[in-house]
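Left out: one protein chain. Kept in place: all the others.
Let's look at chain A:
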Amino acid sequence: MQRFVNDPDLVVEDTVKGFVKAHSDIVRLAENPRVVVAREAPVAGKVGVVTGGGSGHEPAFIGYTGRNMLDAVAVGELFSSPTAKSFHDAIREANGGKGVVVLYGNYAGDNMNVKMATKLAAKDGIEVATVVANDDVCSAPPEEREKRRGVAGEIFMWKIGGAKAATGASLEEVRATAQKAIDNCRSIGVGLGPCTLPAVGHPNFQIEPGTMEVGIGHHGEPGVRVEMLKTAADVARDMVKIVLDDHDLPEGTEVAVLVSGLGATPLNELYILNDTIESEISARGLKIRKTWIGNYFTSLEMVGATLTVMALDDELKTLLDVETRCTIIL
């Protein structure tokens, strides 16, 4: 394993330090070094928007801190939920007096820590609402959607939630709109190679050469099926089929598309995938309003990609066009 690491136990500390040095025009570090805050936060009279999650997914989660996006982000260990204290501190940093919405992914640790942080914030008199992302189609069948993981659809949820909050909307309005955004998202991941936590030193799982895992999770949770690696076009077709078969969108629906690398897949391969993704989505009678391609939500050095499709209505279209200023172009 060849990695740029100082002390494997201090990977997160060192990551955050370097991040804040690079982006001090957009973010600052809270007193709690596991909380990254937008420069302008808290904004008086605006609903605060918070997320948090394990590290190793950069640019998620910290990279989405900024104007009209996330006000504060709680930072966890690699692939491990932030503490309740960090979520609580992030809520406090984001609080502009109008309540705080926590938009996070459906993982056991995050659920528990956000729940505890919400209780702590209530003691401070801060009203907190939550939206739990569950866009990963392969992580549970449709009738058990509440069990599905949150993956790259979270980015759309933050973008929409952040933009809605910027309009001066109430806590309930921001919550409801962020909920609609994630309800309109479906995602799928395909893994070609595993990832390694530096402190562990070896991959958590194996993907045999010549095979791929369809439905792989953001932490290397094995997929729903392992099959022989196919051409990019065939993989892209499968991804679109899995995502849209779960979605049931009327013809003519406008959608936003996000194709993200998982960390070690070159950008050009994402474009190769998108060549077919675009054709397949269009062939189903859907209109792509905007496509984002890049390493938006990674899993250390995992080889693979995710596809997220968000169905748009008029409100979501307007909010999607709101300009944001974070470290990532959105």
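Note that in this section contacts are C-beta pairs under 8 Å (C-beta built on N, C-alpha and C of every residue); 3 or more make two chains touch, one makes a residue touch a chain; residues count from 1.
Everything that follows uses one rule, which is that contacts and distances are computed from a predicted model.
Trainee: One chain of this complex is missing from the view, so tell me which of "ABC transporter permease", "Lipoprotein", "Hydrogenase formation protein HypD" or "Dihydroxyacetone kinase subunit DhaL" is its UniProt name.
Mentor: Hidden chain, UniProt protein name: "Dihydroxyacetone kinase subunit DhaL".
Trainee: Using the touch definition up top, pick the residue from A:140, A:176, A:249 or A:264 that touches the left-out chain.
Mentor: Spelled out, the listed residue whose C-beta touches the missing chain is A:140.
Trainee: Can you work out which residue in A:49, A:84 or A:100 touches the chain that's missing from view?
Mentor: A:84
Trainee: In the complete assembly, which of A:3, A:17, A:115 or A:317 touches the absent chain?
Mentor: Considering the complete complex, A:115 is the one touching the chain left out.
Trainee: For chain A, which positions touch the chain that isn't shown here?
Mentor: 9, 54, 76-86, 107-109, 112-113, 115-116, 139-140, 147, 149, 197, 199-200, 204-205, 217, 219-222
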